[in-house]
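Removed: one protein chain of the complex. Kept in place: all other protein chains.
We just call them A and B in the order they show up, numbering each chain from 1.
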């Protein structure tokens, strides 16, 4: 089955038109927020601030940079594990994220930073845009190797939009807390991506089975992604928490959860293999589940041992998922999940939502202090009378809403991506950089030392 | 043509003598600035500071570390794309940068931090030293693979000196703004390097043409460099801006410019290939042009949509450069530009200088606020009466001065490097780590699986 995968006019057209749209919309809507505007000196006086240090930049910029690394190097390199899809993994992730953050600045800006007809942006907007794109990177993991760059851009456009709507419903209408995005980023992103890949089901994908594995060095490249995600996750979960104790606490909880997760992942990875050997797929992915699973509760008084428990459980669940659940999803439900995002993001995301709901419901003034209690859950204004147990109920509702948005949105977007105009590759050419990239010939080299000369790899 | 490339006595001699000189000069001149000196407690009282947070360390150290990563990992790994020159790329970059930062601390210190016979250093000096060395790393890109480590050290010595003079002329005499260094770092560094490589023209370089390409994994290593440069560029452009809004604004502008740049680069990379395939060379390099092109204006009120426009244009210009301009430079002007720094630094640097001049000339008190206007352009003291349009003129003059310094300096240094005493390799041995490095034999391996046993690769 020959398909037209030539991107020559389609990809440039999409990229340039969309960038043009971004420029126009930014021109109409986006301006600097007060802390980034040259009027800051006056603003400082108005706000009675004595030091430039009070600029939000200094509270959040280091975390922003860590999050930025997670999105571009973390997700990008995590997906380079495939032997012949390293360019696509890191390059398409780069493309979709670069477009996505622009569109997210607008979408999230309209919902959260709109004032007098303008979107006023600062460092927190940059972090939120990265977060939003994180959910697209997650969905990308499910369809990795099977889609054209245009499909990815189309998906990004829609997913960022839906993410922002879902986020608005959760944070503003349900008044839910979700600083690390267990629900908004992971649950939504993963089930969205899984629904898309279900719709795009390829019955003949075993034709490219030989390219779905890794080689020795591609596994090491992937570990770069894994480690940066793992190390910087405390920054991810604390990046937009309240100044002071909340950021501090989020970082500690996440650090503890991730540490525990590594041990249980290693344990189950070894236990589930006949020879007791460790599997790189588990180490690369399941060790991160602990970060996902404390995404909602990290800024709450989860406590360090609570974090260890959550991290331990999520490592086990995630590893079990890779061994038993992924094959089941593929064979029975026709969900082809290239990176196993169901194990790394979907299930741990659900755990994260549930843990968040429980932790919120269990909150007391005694544990948080009178002021801390109100501050932690924003029980002010119309929410003044909300009790912890009601908050827990709303948190749980947030999970359900995220799931519904993901399934519905994924189904619609999957349907759009199924149209035969986007230039995706035939089944036998999946997981193959040679389709969309100029690939070096590597006569003397490793991966492209082709035995089968009629493969399209060496063009 | 056999050349003596044995470094055994020459390289150690140069390294040790120069390090000795550094020790002596540091001993005579360099001391801790007030914020790093143990007298800080008294200083704090004198300056009426109530918190250690007011120490410049906390305003700039996170950005410093990001810049540091850009210089050593960013530039180092960006240049590992060559199939057999990874050691040289990352190792010689390490060597020249480690020497360069020491010499830059002195040179820039004499010009900018000299007080009572001593150079007083703090975190801002470290950043500026890294910046200065950045311009050497850029020039290194033009001559990559064709020079001995001694030549690189000699070039570093002279280029750091000339950089500091040029920077002094621009910042102090012309009173030009250039926080991200579009002129001082990129324009100067790139045209300096291009002039040097023109002087060192090798007519028989096609003898090592087979080694000028990449292999699959070397392209992935290079993407590590690309991504770290791309992600941390907002820190680069904001690292030495004024505290508060200026740092905040620089980061946002750079973030926007870089995001736009990725899309136009991908568009043109695909458009300019017959089969519409993306070229890793463009993705590795042209995606960064957006950071260069807002180097001067990022701390000004360029606005987010202005940044998108600048980023979009620079991505296009840079990609076109790789496709059409680099071959032209080599065939017609005999400029052999290994990494294509003309496309990544020279042209975007000029764009950056021009955008900076226009943005400065267009500044109004309305946009900046009365205080913000004075603060942004330092219109104090003898510059109290300078108007935006005059400032724009001086900014433009800064571009011209940087170009002249680069051409003149590059010609002189190129002449020095042409002397036959520095141990550079013959044309057929260029782009070959085996000349200056112990290279593992790799019998069973990728790159060094030699078909041609009389090549010097496996020593």
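The definition used in the following text is that a contact is a pair of C-beta atoms (placed from the backbone, for glycine too) under 8 Å apart; a residue touches a chain by one contact, two chains touch by 3 or more.
Since the model is a prediction, treat every value here as computed from it, not as a measurement.
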| item | value |
| --- | --- |
| Residue among B:224, B:344 or B:363 touching the omitted chain | B:224 |
| Option from B:61, B:201, B:383 or B:407 whose C-beta touches the chain left out | B:61 |
| Options A:168, A:373 or A:407, residue touching the unrepresented chain | A:373 |
| Residues in chain A touching the chain absent from view | 51, 53-54, 58-59, 62-63, 66, 83, 213-217, 219-220, 223-224, 227-228, 230-232, 234-235, 243-249, 251-252, 255-256, 258-264, 266-268, 270-271, 273-280, 283, 287, 301, 303-305, 308-309, 312, 367-369, 371-373, 375-376, 445-451 |
| Missing-chain contacts mapped onto chain B | 6-13, 15-16, 18-19, 22-23, 26-27, 30-32, 35-42, 44, 51-53, 55-58, 61-62, 65, 68-69, 72-73, 76-77, 80, 86-87, 90-91, 94-95, 98-99, 101-102, 105, 121-123, 126, 149, 217, 221, 224, 436-448, 459 |
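In the analysis below, only the chains that are shown with their structure count from here on.
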| item | value |
| --- | --- |
| Chain centre separation in whole Å, for chain B relative to chain A (CA means) | 32 |
